[in-house]
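Heads up, one of the protein chains got dropped from this complex, but the rest are sitting where they should.
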Amino acid sequence: MKAVLPVLGLLAIVGIWWLATIVFEIQPLLVPSPADVVESFLELPGYLLEQALVTVWEAVSGFGLSVVAGVPLALLIVWSRVLERMFYPLLVALNAVPKVAIAPIVVVWFGFGLTSKVLMVVLVCVFPIVISTASGMRSTPAELVELFRSLDATRTHEFFKLRLWHALPQVFVGLKVSITLAVIGAVIGEFVGADAGLGYVILQSGASADTSLAFAAMALLAVISVALFYALTWTERKLVPWSEEHRVV
Amino acid sequence: MKAVLPVLGLLAIVGIWWLATIVFEIQPLLVPSPADVVESFLELPGYLLEQALVTVWEAVSGFGLSVVAGVPLALLIVWSRVLERMFYPLLVALNAVPKVAIAPIVVVWFGFGLTSKVLMVVLVCVFPIVISTASGMRSTPAELVELFRSLDATRTHEFFKLRLWHALPQVFVGLKVSITLAVIGAVIGEFVGADAGLGYVILQSGASADTSLAFAAMALLAVISVALFYALTWTERKLVPWSEEHRVV
Amino acid sequence: MITLNGVSHSFDGVHALDGIDLEVGEHEFVAVIGRSGCGKSTLLRLVAGLLTPSAGGISVAGERVVRPRRDVSVMFQRPALLPWRTVLANVLLPVEVFGLADHRDRAHELLELTGLGGFEKRRPHELSGGMQQRVSLCRSLIQSPRVMLMDEPFSALDAITRTELCEELQRVQLARPRAVVFVTHSIDEAVLLADRIVVLSPRPGRIRSVVDVGLPRPRALGQVELDAVSRELRGLLVTA
Amino acid sequence: MITLNGVSHSFDGVHALDGIDLEVGEHEFVAVIGRSGCGKSTLLRLVAGLLTPSAGGISVAGERVVRPRRDVSVMFQRPALLPWRTVLANVLLPVEVFGLADHRDRAHELLELTGLGGFEKRRPHELSGGMQQRVSLCRSLIQSPRVMLMDEPFSALDAITRTELCEELQRVQLARPRAVVFVTHSIDEAVLLADRIVVLSPRPGRIRSVVDVGLPRPRALGQVELDAVSRELRGLLVTA
Partner (left out) sequence: SSPAEVQLLQKINYLTSFGTFGRDAYAYVAKEKGFFDRAGLDVTITPGTGSVDVLKLVSAGRADFGVADFTATAITTAKEKLPVTVVAAVQQRSLAAIVALEGGAISKPADLEGKRIGDQPGSTNQVMFPVYAKAAGIDPAKVQFVPSAPPALPQLLAAGQVDGIGQFVVGKPLIEAATQGKKAVVLPYGDLVPDLYGNALVTSKEVLGRGETATKFIGALLQGLEYSIEHPDEVAPILKKYQPTQDAAVASAEVGLMAPYVRPSGYSGPVGGITEDRVAKVVRTLVEAGAITEGSLQPNDFVSFGSSPK
């Protein structure tokens, strides 16, 4: 049953899309019909899946790095008002720089290899993780913070035995926002200086006006994101069973 | 005092950047020195500020629309498991489509005017707002939900008098993530078809290899984002004074 | 007014209530006492329609309970105040939800009565534990229900305030009687207020015995007649 | 052990405590009673070093209190359990924070003693209100502090459990006396347990009087001598 609904939703959307391409007689160059897209995919299934794997790998490793970097960053920010005041605005500023515009610089710096793509992913992912983790840690109920104070707990304990745990559900919100951005980050990295990955396929097909192929690649991206997203949701359920979100209300 | 720390942080970063350009003898075409960037800005201050205004307007109106669309969407998703199961995956999928890749389609559809940029902003912004609002509404403490149930409150009341209020602090996390993305969304929109805005400036300067001008535009983008971000933070403080985050702990 | 018919309830792995049969009259004040964790709150939740019994049936005013009813008010064991609302707005919540006419005066009256005058504009986190409980009490009193379910309403209150509020509750019940189910840990309180007292045995909660308090009203704490009933109840609780 | 010197405290706009002078001996059990909202919890927080007094000075073991100390344990009015920890892990929290050797056996013992045996692996939201309070009690008992601050530790417990735990507390205090400040709403409890009872007047909290309970130990609830003191206290509270 559970699986039926998303499939229904998908069918509804695909149906509307198909109808639109027929009714409005949209040129395939602009928006190809679902059939065109499927056909494009079936022409090169092996190749596309291979490229998809490349992108997944970049996205996942960048995402992992972002978690490893972002959570401690959030900790530092909540830990010290001084650090927060000094570097939080910079983080916001960094996040606001359009990644598409700095992608070439990143490639110049870090080469055509995996590094530059992973870095792009990190640049895109880190901010949502930091901000939601920080906000989660800050929203720890006053009564629990008081408990730790009363035990004269070190700040390390306050952070690792209390705030981080309390923040976990919100950390996951950050992670879920990030994971879809991660895929996009990888694609942007691939737009500049790559010869593999779905981003490269999109670039190629865009430039050769092969819109159905681009759509096929984007559909794959969507599938990847949805899979990664629900993998996270599943992890959350396992890891945060006490969260209000999972109680039957 | 408060203002001193961010300025210190900024100076530290600019200092490191400057040093790097000198020590590694980086070519200005790749990374210009801060001096080059300031010079570029001072050459065309009026023009750049005008372009900045264009981008701000696009970002802010798109952001506003995203709030107007995203919060009700989150409501629907929390309201009905069926709707959630049907459309949440699609939303995730939509978010995973690289905006850079669909920007051309948006422009083709909605023309070179404001509409296409605003739409790009909405596409970028809506997801973080939806996901954090939904998660905030879901995490409403069971005891408060039970209170509303015991009053036989309508679901409308449950949502508007309870869940939405409870979610407000988390909604703001979503908004803060979105606002910086909004600026990027506007820029991506401008990349594809515009004759004004900072994105256009970056595109133009990129093509003419005027990297300092591109950096000046990006610095402006960063300033805009930081300003918008802290405007939101300020609003949050005024609007959500009960939040644990604002209690002195 | 309230009928429970062989009601049992289990939470995964914990058997909380077992075979409860109980009848509460239209104007009857029934107190429920029992060891901590024996299922008193669960019992109230079941009657309120917030939980569905694992077995047995419950009806209120002749209708099977399948969901909460507006003519049943619940005061929870924990204050459950909305942190973003002022004290006054918290008290007015049921009125708002029911869409009733202005009850501001009534709210002020109740707050005054419970000693919270002057705190109307404060937020819950600025109140002491007992004050929060009183706000929650005011909130449940502002509805005028046919059935009142109260879960240890005075547990966080000092002896004096508690006595005052008990007297107030007696007065209200005499003037305008309703069906009340009142969970308490204070035997004296139960004896003072109740027509009948239900003693539950420890987990799983079963009805150990039902004691009729056949004493005339109004009663006052410290009356010698009450002490006898209290002693009887204490004995029942120990052997429950 | 504890010395308060003209201690006052105000929260923005609310004058909670005013000019409190109090001395608690090294092995002395002091109960604090007073109307709800009179500043009892605030008093404990001040002694615990969780709040800084607006005026006056506090010292514990001869040192000025500027921050919480590890030899002072606090049991809060609300359970304050960590929702992600099991009951056992919640009880073991202080041990973990202090970095002490394994206290698992002690924790199981305490849980057994407070009637929570079998619930070690449950999470707080699966417990009744009284059970949560008992977990919190176990957590504060697992530390072996020189000073114990307890804020209405038995308020959510039934009469029987309460009596049992009171007796246990008396036993512990006789065997290994410490300085205890014990906030309660139950006059009987105060008389049963305390060496001295501090009566606070309503907001702002001032010391109305200090009653010495010069009765031999162990005491038992229902003793006639206790009743006399109880009556005196009730009178003081009413006129406080």
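Just so it is clear, A, B, C and D label the chains in written order, and each chain counts residues from 1 on its own.
Here is the rule we go by: a residue touches a chain if its C-beta (ideal position, glycine included) is under 8 Å from a C-beta of that chain, and two chains touch if they have at least 3 such contacts.
Fair warning: this is a prediction, and the values are worked out from it, not measured in the lab.
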| item | value |
| --- | --- |
| Among the chains presented, those that the missing one touches | A, B |
| Residue of A:107, A:123 or A:179 in touch with the missing chain, whole complex considered | A:107 |
| Contact with the hidden chain (one of B:4, B:29, B:68 or B:82) | B:29 |
| Residues of chain A in contact with the chain not shown | 27-30, 44, 47, 104, 107-108, 111-112, 191-195, 200-201, 203-211, 213 |
| Touching residues (missing chain, whole complex) on chain B | 27-30, 103-105, 107-108, 111-112, 191-195, 200, 203-204, 206-210 |
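We adopt the following convention: only the chains that are shown with their structure count from here on.
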| item | value |
| --- | --- |
| Any chain in contact with chain A as well as chain D | none |
| Euclidean distance of C-alpha centroids - chain C vs chain D, Å | 27 |
| Interchain centroid distance [CA atoms averaged], chain B/chain D, Å | 50 |
| Residues of chain C whose C-beta touches two or more other chains | 78, 125 |
| For chain A, residues that touch 2 or more chains besides their own | 142, 146, 247 |
| All touching chain pairs, where touch follows the definition stated at the start | A-B, A-D, B-C, C-D |
| Parts of chain C lying in touch with chain D, wherever the complex brings them together | 11, 14, 33-37, 40-41, 77-78, 115, 126-131, 134, 152, 155-162, 185-187, 234, 237-238 |
| Of all residues in chain A, those that touch chain D in their complex | 143-144, 146-154, 157, 161-162, 165-166, 168, 240, 242, 247 |
| Residue ranges of chain D in contact with chain A within the complex | 45, 48, 50, 67-70, 72-74, 76, 78, 80, 82-84, 93-94, 96-98, 123, 125 |
